[in-house]
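The structure appears right after this line, and notes come after that.
A protein chain is absent from this complex, but the other protein chains hold their places.
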Amino acid sequence: MALVKATNKSANAQARAVQQSRPSLSDLAVLLRSNEPALRRQAARDLALMSEGVPVLCEHLEHEPAVSVRSVIMTSLIQSRSRAVVEGLIRYLRSENTALRNEAIEALQDMPAEIAPYMERLLSDPESDVRIFAVNILSVLPAARAPEWLHKVILEDPHVNVCAAAVDCLAEVGTPDSIAALKQLRLRFGDHPFMIFAIDAAIKRIGGSQ
Amino acid sequence: MKAARPTALSQEAPSLTLQEFAKFCEFFYRKTGIIFSENKRYFVERRVLERMESSQCSSFREYFAMVRFETAGHEMQRLVNAMTVNETYFFREDYQFDALVSGMLPDLAEKKRPGDTIRIWSLPCSTGEEPYSIAIYILEGWDRADDFNIEIRASDIDSRVLGEAHEGIYGERALSRIPPEIRKRYFSPVAGNSFQILEELRESIDFSTVNVVDAAHMQNYSSIDILFCRNLLIYFDDLARRQAMETMYECLAPGGFICLGHSESMSRMSSLYRPRRIGDAIVYQKP
Partner (left out) sequence: MRMYFRDVLEKAGFIVEEAANGVEGLEKMLAGRFDLIVVDINMPKMNGYEFVSQLRKDPSSLSIPVMTVSTEDQERDKVRAYEAGANFYMVKPVRPDELEQAARLFTGRSS
């Protein structure tokens, strides 16, 4: 018969051996540089359980080519969630590596309490792209101060794309208090058809009249 | 904020305070990845109170401590069993079983030699309808089934339903989608207007308890070729879903497939897998 009962649970022997022997930080740091992605993933899981492991993992992300390993690192860091994790990931908002940057944004979005103290600083970063990514983080962050921060952006930020991102975000989290600021933004970027469209859509979403 | 409680002399039924409910949900989520929102409060409360009574704990505090610190984990298991709802039937979302025999298995067969093992995992398997459906579909619909050793594993976090799955006794409702000739071939009538699936099939499936967010536990499973994980992850939050996707990634062989439920999509969960279309099904493949 074609159906055969599975008797032995195949074990990922190497990974389990590593786990059972309680490797040290330096052992794990070595494993993190293994050629084998599965071993790097296991090392990442173990490192995230150690407080000293967090900076090691955050540093390693930059050099990690496999999305499966980066994914496990991010998940493990999110689980650890601490200021050290946030500080270790924030640097990647400036990364040229699009995949890593977006993965860092997603991870930060999953740590609302930990990222909140950094939001104001990020929203006034000298680089416009970093300010855009900060707004992107806000779009799913359950932050009570989000509308307030976004109002400041659309009233003061000189860059059209930063303001556009903030308008999109206000369409989700804006309050009736946002409408005045949105109308004012029309005066600043009235020659951008996208901006007019986005502002009108946001106002409509919030429930005001244009 | 603590609600005012009636005194012990009152006739009101016992209940959990808001804090106790929150504490319980946080603990349960951490252990299993399953979230209960505020609107599930009555559901959760009733079951926790039932467990408290069964374990002869006079307070939630006492019960909670017991569950957390019991090394063998028996009460935790009973608690999980009480909290998980299992509703299913044979040949549910059968377009995926069609995709199994017409696409996924032939695809795998091309890369394997005759006599090789093909491993299929149903998780969660609930009371067994899914793994048995898989078995029947393969036997009825795949002409190369005899060329390979096909292992079907079936797992659930709820040990009680596994017992029922192993017994393989079902009522009319569960069997309603099975064509009569198939029912005749694989089921025999038993007492109480029920039907029992052939012993040969019951003995050919390996049933086990599994917690999909427990990475250490999931490491016991590897080289899985096809994983059915339908209508489980909808109960999880983003973090638990990420964890589940990653533990399952470890279990799958390269080129292995995951099938999600009809209304589920990998796009909100993970980018580790590539979507592929097989017949009417979108399935996800580990690179």
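Quick notes on this structure:
Per-chain residue numbering starts at 1, and chain names A and B are given in the order in which the chains are listed.
Here is the rule we go by: a residue touches a chain if its C-beta (ideal position, glycine included) is under 8 Å from a C-beta of that chain, and two chains touch if they have at least 3 such contacts.
From a predicted model like this one, the values you see are computed outputs, not experimental measurements.
Within the complete assembly, A:164 is the residue of A:164, A:185 or A:206 that touches the hidden chain. Residue A:99 is the one among A:66, A:99, A:113 or A:180 that touches the chain not shown. In the complete complex, the hidden chain is touched by one of B:17, B:59, B:176 or B:265, namely B:265.
Touching the omitted chain from chain B are residues 265-268, 270-271, 274-277, 282.
On the side of chain A, touch with the chain left out of the figure occurs at residues 98-99, 102, 105-106, 128-129, 132, 136, 160-161, 164, 168, 192-195, 197-198, 201.
One rule holds for everything that comes next: only the chains that are shown with their structure count from here on.
Chain centres here are Cα averages; for chain A and chain B they lie 30 Å apart. Put simply, chain A touches chain B in their complex at residues 1-7, 9-12, 15-16, 19, 38, 41, 45, 67-68, 71-72, 74-75, 78-79, 110.
The touching residues of chain B, when paired with chain A in their complex, are 117, 119, 135, 138-139, 145-153, 200-201, 203-206, 208, 215-216, 219-223, 238-239, 242-243, 245-246, 249-250, 270-272.
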